[in-house]
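The complex is shown incomplete by one protein chain, all other protein chains being positioned as in the whole.
Each chain carries a letter (A, B and C) given by its place in the written order, and its residues are counted from 1.
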């Protein structure tokens, strides 16, 4: 069985394991107050061009999302996001469990617009009974989105502008940020992105680490007491340096972006090959996730040798599925999949 | 200014005030453990044909909704409701504040169907990652709905059937239950309704009491420890007998339903009169709320003498508004409004 | 049965009922946005000497406590209080239900000291792992306390000073504030108290109203969006004017303080009489609650005609009980109780 169902089916890049092994018997301060976390945070501040940002390392994405949102919002405030956003449907209500409502907006290809956010805020504040509704206070975006698509620099600038106008925080979920930034179609750099949002994170779990997400807090209001929140949410790893060491290594020699580029180019190879066979796509995604539409029979046959995720039924005979490449995907597996689809379609 | 914007603009029916006055200096046990609450609960059990139901009196609807839902659900469970449901948008996220996600379904005229609930549950349990989603565990309906419409007996029976099949609680918000049951278009009785749901409440605030909602718990699983929940939610009135006395009086001599009938028939008078003038309606509602569509100019002129609530912009020149009659509405005010609209439309 | 077990066994002062009756058919805006709430708030601002304070009316004390605390604290922050404080043990964990830990301090006669608060904060911030502990951010006091005792002006000034030094909010639960301020032993005025705390409330439920607590927010940081919080906590009464009307009336002609004085002087009469019989007291309380220590046999006999609350077992043969007088207590009932105790003790 060859797995294309997600981008976290393997362990970590060998350099990560080596780095962990190398310091295994060094004694470290716990809870992220060690030199590795400090060095990794420094590296991230430099790469992001944000010398004053606070950087914290958490184990996973759901934890990072819930902790950031809970830290930022007062009880009556909610977070706007695409109806396809990860916090909206894939985290067992982790945001609601902290007491906050997720306010979903209709999405196109996984994206929402500054205009939608503006209109939502306008309507909120125009309602005579506005205090009877959850107050919008944050915008949550994923880059790339859950459908593999990208916001353009102009779209993000417009989103920033509406957030400034309406007093909203802009939070970018970067669980797959590398796959986004490394994509040729991406027109924004890490420093440009960092400058536009109040908080974002740089994902490790899906991009070469065993686990780990680096949360970058740029807005001073969000920095205060953040470590208390991490601890309360069960996200303060006792051996915090395990996270620091991994990010140190990932961000050395551009490894993080090279691994992302590997996945993106294999996805591009797959996309092109499927396209040439006439396979349509559910959404036009330029990163490591792709969503071909295939006949049920083809999918059943493929399922004997490959794993993939169900995305949507498109019509009576066809479904869209998700295929992911990753830092660990082997080119021969991609070629095998291409050959299999080819064989099944002809 | 004559108020048609809601059905709680006046105090209480004079008999309620008299009853409160009559026992003002009697000493009572606190927190609902008095003889008035006991008698009122007994009366409700009899009227509902539910001799084993637990009955509790709470001050208001948002409190009743949040307390019932919080009492019923485990942390990972959510409540299905119409996207127009009161808990979905009008209670400042009170349900989410207890940690539970409200799961909105597209509504038609304020109503959802058994088929929608079945499909939602089917999709939940069919998803390989179902544990990553909030588990549907309760259906919340309003009777009448927030748009003044009614579920038929057949619709409620179908809903009960899907709830049984899928292990869901059925919770009916009866903040305006009297206005529903008293409407000629209503084809269900209180005992029939009570037998179909796990929990419902009988609203007093909008139907002749100063305040108060009587929560009726039929399902044994929901009865356990409910008073702890009321207290924790800040809903246990120190002088609980104030609620008992009001419901005792409201349910004596059929007062509750006669007051509701008064409101419904004035609404019918208004509906007919507006219809005869050619005024269209946003929704066909047979109870005490009506939603005429009127030109902006007419609404502006009306707003000088009458209050009403904005419901929706229908097109560039017209809006739907909500008009409510109530137990306290004076027939001459309805006639005045009819005359005013007539004058403005001609 | 004559009730001395609490100070909320009767309805309301007749003037309250009259005032409610007088405006019963006036139409009002809902949710506290009416002229009665406005006038009552204005009156409270004047009495408290706080022209910029925000005043909101809530139905009950548990609701007021949870709403204020939830509005003030971030998720990792807790509230210091006496171990005997109402929020600590008598509200079914309503504060914890909002996610915040109550941090109890050992109390003497229901009171805590500025030194205790200072020491708690010092220890918190001195701990190398301080982020692993709930951060103290608020002090909650009751005036009078749950044991009927009073803080002196000097004690409150010292508490204010430590709150300023440590960045804490000072919140005074005034469910029985009138009974405190009207007591001869009280050395602080309402304006002096108001000037010392960030938020307090003026209780109505126990002091002549049917129900209602007036929350006074002095600190700007606490004022923002408070109405959203009230709604979310289920505390926004639809017919909010019912609260405004009651406080308008209570605060007219000094009625509130005269009613409190009535209760305090009857308590004093009872205290003196019991003292003359040699009855010891569990605590020396100068307000409307008193805590005599009586033999079990006497208490059993008394329980046939009077209600009281168990406070503590003092030794094998004696218990301390709570007796309350109230605005409604009849002098002849106090005399009857005195006579009964006298008869039982001799």
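FYI, a contact is a pair of C-beta atoms (placed from the backbone, for glycine too) under 8 Å apart; a residue touches a chain by one contact, two chains touch by 3 or more.
Keep in mind that what you see is a predicted model, and the values were worked out from it rather than measured.
Undergrad: Please pick, from A:239, A:252 or A:313, the residue that touches the omitted chain in the full complex.
TA: A:239
Undergrad: Using the definition of touch stated at the top, determine which of C:12, C:97, C:302 or C:324 touches the missing chain.
TA: Checking the options C:12, C:97, C:302 or C:324, the one contacting the hidden chain is C:97.
Undergrad: Mind listing the chain C residues that contact the chain we can't see here?
TA: 75-76, 78, 89-93, 96-102, 128-129, 131-134, 310
Undergrad: What is the set of chain A residues that contact the non-displayed chain in the whole complex?
TA: That gives, for chain A, the contact residues 1-3, 6, 8-12, 14, 17, 20-21, 23-30, 59-63, 66-67, 91-94, 97-98, 205-206, 210-211, 228, 231-239, 242, 328.
Undergrad: Which chain B residues would touch the chain omitted from the figure, given the whole complex?
TA: Interface residues of chain B facing the absent chain: 31, 70-71, 74-76, 98-99, 129, 131-132, 135, 225, 227-229, 231-232, 236.
Just so we're on the same page, only the chains that are shown with their structure count from here on.
Undergrad: If I average the CA coordinates per chain, which chain comes out farthest from chain C?
TA: So the farthest one, by centre of C-alpha atoms, is A.
Undergrad: With contacts counted as C-beta pairs, which pair of chains has the highest total?
TA: Counting C-beta pairs in contact for each chain pair, the top pair is B-C.
Undergrad: With over half of the numbers shared counting as same, classify the chain A/chain C interface as same or different.
TA: Both copies touch with mostly the same residues.
Undergrad: Based only on mean CA positions, could you tell me how far chain B sits from chain C in angstrom?
TA: 34
Undergrad: Per the centroid of Cα atoms for each chain, what is the distance between chain A and chain C, given in Å?
TA: About 50 Å separates the centre of chain A from that of chain C.
Undergrad: Which residues does chain A have that touch at least 2 chains other than itself?
TA: In chain A, 75-76, 98-99, 129, 131-132 touch at least two other chains.
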